[in-house]
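With one protein chain held back, the other chains of the complex are shown just where they sit.
Then we have chain A:
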Amino acid sequence: MELQAVLMAAGGGSRMPDLTYNTPKPMLPVGNKPLMWYPLNLLERVGFEEVIVITTKEVHKMMSTDPKMKDVKMKLDVVCIQEDGDMGTADALRHIQQKIKTDVLVVSCDLITDVALHEVVDLFRAHNATLAMLMSKAHEFTDTVPGQKGKKKTAEQRDFVGVDQSGKRLLFMANEADLEDGLSIRKSIMRKHPRMHIKTGLEDAHLYCLKKAVVDFLADNKSISSIRGELVPYLVRKQFSKTTNSPKIKDDAEDQNQKTIDELLISSRDEPLLQLAQERSCWNDHRGDMSEAYHGGKLRCYVHIIDQGLCYRVNTLAAYIEANRLAPKLFEEPAVHPSAVISERCQMGSDSIIGALCQVADKTSIKRSTIGNSTTVKEKVKVTNSIIMHGVTIEEGCNIQGCVICSNAVIGRGADLKYCLVGSGQQIEPEGEDQISFIHIMQCSNDKPVCFRIVRKHRLVSSY
């Protein structure tokens, strides 16, 4: 077997707490399909037959009831972990180390992309790389996001990514947060790769091909808990460090058998034959200095950067809205589900999606929106630019613009909502007029207080 796929679906969605309050992130509907369906579909299309899914018990339960998940024909080996959120992605890999028999392909559940996966895997195969990852040009989200006042929040911490001339070899990776005084690049890197391109506008797609030796290395080094935050920068740095590492310098577990990643990589069989083939081959990945291919290094990290095409990580509200708009374009499915009942006098735009078992009454206008399963939309409702999840009831005469309405909410008659985010199971009273921009209504549990913001004095919208 060549590669084993691992889907990380235990993440909390910490950057969009409102959406994930009731629904865990992997099961958030995007284009009427659960979010984790998209990476699973990508893996299925490419040819995987089995996937190890690391997730929480709650998600596991929801997965078994969701009809779309039944469409997934691959064998899903679900590993449940605790929900307390202390487990990082690397910790999760360590947890399933026994199941890993070959190289792994780690995918995050919030990745929606149509990239040709063979590009990433080819880099991994051809150069016998230790790590191959996928990055895309970061997107600017232009639509106003409900629940946010003013412009975007403070810019996310930037990533500095250094690649070589060909744009494939990963030389340097650091996050702005880790750099205190400035960007410092080691001399060993500059000596080997005098020309380096540093890019900041890239977004990590959290898709990694890792060698089996890395998983074994993780098992020994328990201090690494996140793949993206710690493991990847470590591997990128290790490409250029001297290979004479004595085990005594290790500061974690005093295990005499602990091996460095280099030793683990070299211990593969037939290494001398591979060396011989490389020596006799008249190929070199760089020119201008006296060293052989790859500068004799065994640890190599590669990155595939995509310019065009769809690649989103749905971890913020803005990304979620954008994804809802674009994800349906990935597939050739009909915009209107066959079981939905739509009256003839409904005006529906071509870029809207209606889910299963919906009922849309007369004189409604639905433009650029996504309507979830089992939703009821009564007469004279105008829905523009919104995302309406499952089981929502929208009474007559409502005007909904730029909103995200979570599942099982009820919008009373004549409500006028603009750029609102309505939590799950909420009820908006009839005639609830929200000309207030950016009212944020959150669901509250029994013991938490109600929180909402009023900017101008108008009729209050109650919530409980």
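FYI, a residue touches a chain if its C-beta (ideal position, glycine included) is under 8 Å from a C-beta of that chain, and two chains touch if they have at least 3 such contacts; residues count from 1.
We adopt the following convention: contacts and distances are computed from a predicted model.
Missing chain, UniProt name from the options "Small ribosomal subunit protein uS7m", "Transporter", "Aminotransferase class V domain-containing protein" or "Translation initiation factor eIF2B subunit delta": "Translation initiation factor eIF2B subunit delta". Across A:8, A:40, A:121 or A:174, the single residue that touches the chain missing here is A:121. Only one of A:48, A:141 or A:234 touches the absent chain when the whole complex is considered: A:48.
When the missing chain is restored to the complex, the residue among A:179, A:198, A:276 or A:341 that touches it is A:276. Interface residues of chain A with the unshown chain, by the touch rule above, are 1-4, 46-49, 105, 116-118, 121-122, 125-128, 270, 273-274, 276-284, 287, 290.
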